[in-house]
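Removed: one protein chain of the complex. Kept in place: all other protein chains.
The chains carry the letters A, B and C, assigned in the order they are written, with residues numbered from 1 in each.
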Amino acid sequence: MFLLKPRWSDLDAYSHVNNVTWLEYLQEARVDMLLVHAPARGAESLADAVLVVRAEIDYRRPMVFRQAPYPIEMWVSKLGAASFTVSYEIADSATDGPRVVYGRAATVLAPVDMASGRPRRLDQLERDVLKRFLE
Amino acid sequence: MFLLKPRWSDLDAYSHVNNVTWLEYLQEARVDMLLVHAPARGAESLADAVLVVRAEIDYRRPMVFRQAPYPIEMWVSKLGAASFTVSYEIADSATDGPRVVYGRAATVLAPVDMASGRPRRLDQLERDVLKRFLE
Amino acid sequence: MFLLKPRWSDLDAYSHVNNVTWLEYLQEARVDMLLVHAPARGAESLADAVLVVRAEIDYRRPMVFRQAPYPIEMWVSKLGAASFTVSYEIADSATDGPRVVYGRAATVLAPVDMASGRPRRLDQLERDVLKRFLE
Partner (left out) sequence: MFLLKPRWSDLDAYSHVNNVTWLEYLQEARVDMLLVHAPARGAESLADAVLVVRAEIDYRRPMVFRQAPYPIEMWVSKLGAASFTVSYEIADSATDGPRVVYGRAATVLAPVDMASGRPRRLDQLERDVLKRFLE
């Protein structure tokens, strides 16, 4: 669970968090996972260049500027040989009543060799760390 | 064809146009179509709130900071009763040799009633204008 | 004291928080003061259009992406008839040793009449609320 505090500057002319900025929110959540949590578990290589090769997102309800951060749940939904998929849900949890889901998204990520800039396979340690994030 | 001039501020820490910013590029292209070209043809209503309900994008090659603008082709790829899909291709055209495709994307858009904020059907004039953008 | 958590997307191609983004940080701090704290004390009008008419900022040390938020102290440093100045200091407090100052800034703000868009004088309630933020 990553908590993203909206900024007033995230608002567009309609006073909603702009739809483009949603992807920035997902990026912040993912960076937290790959740059902070994965290295802490031994997969420093995931903190280096991991390219986004595909993104898809469904917008359900507008996000606004508010004091409470937006919770972002994320998990590895697919683990391939040379890529992996991170799925996301932005939703307020409900203590009593239904959860409010703002949107759902997925990004396909591919590690690249830093020297050559070319795609490479995930190594065993990276796979082991990513497996812990599998749904 | 929309020409998008990259800004130095579009670069992220990897010196590439950040993947999130690609969606901003598409948004600028779409705004040009909906706020400028569609109203000029009589569909002012499309310039008001049209929500993005879904976006998907495939990244092929990195975009960098350069003097030449990036060409964005866009067209209406699907026209429904209460939504329509705009597809995009960011590519350098080749005078001789193959085209360089940076990425392809699609966004599903839904008009909303300004007063109630609720989704509404496309009216006949809007459909007529959007038909001209059909592939 | 406002705590601003840096985002990875705040970094520019030099891997520093871009100098432009520093102003965004100040804006978030100011919005917190004017949209949240001032209305809570009875000056709702300060939450409406208050224009920035001047900004100045001195950059001392680069800010980077880190887990700990950057503390921003701000105070009203000048209170005029039709404008006021908010000063800022971004600095890590030191429990033992000297404080690390990243930068200092000031913005001159002027309330505008929402209907006409023209500058207007600060009223008595606004002045009373702003006085509490005087250094």
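By our rule, a contact is a pair of C-beta atoms (placed from the backbone, for glycine too) under 8 Å apart; a residue touches a chain by one contact, two chains touch by 3 or more.
Computed from a prediction, not measured in an experiment: that's the story for all the values here.
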Open item on the list: Touching residues of chain A against the unshown chain: what are they?
Closed with: 8-9, 11-13, 15, 18, 20
TODO: Touching the hidden chain in the full complex, which residues of chain C are there? Just list them.
DONE: 14, 18-21, 23-24, 27, 49, 51-59
TODO: Identify the residues of chain B touching the omitted chain, counting contacts across the whole complex.
DONE: 5, 7-9, 24, 27-28, 31, 35-36, 67
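The rule we apply is simple: only the chains that are shown with their structure count from here on.
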Open item on the list: What pair of chains is linked by the largest number of C-beta pairs in contact?
Closed with: A-B
TODO: Point out which chain occupies the most central position, where each centre is the mean of Cα atoms.
DONE: A
Task: Numbering shared by both copies at the chain C-chain B contact, with half separating same from different - done: same
TODO: Rotation angle, chain A onto chain C: superpose the C-alpha atoms of these two copies and give the value as a multiple of 5 degrees.
DONE: 180
Task: Between chain A and chain C, centroid-to-centroid distance (C-alpha), Å - done: 30
Task: Residues of chain C touching at least two other chains - done: 8-9
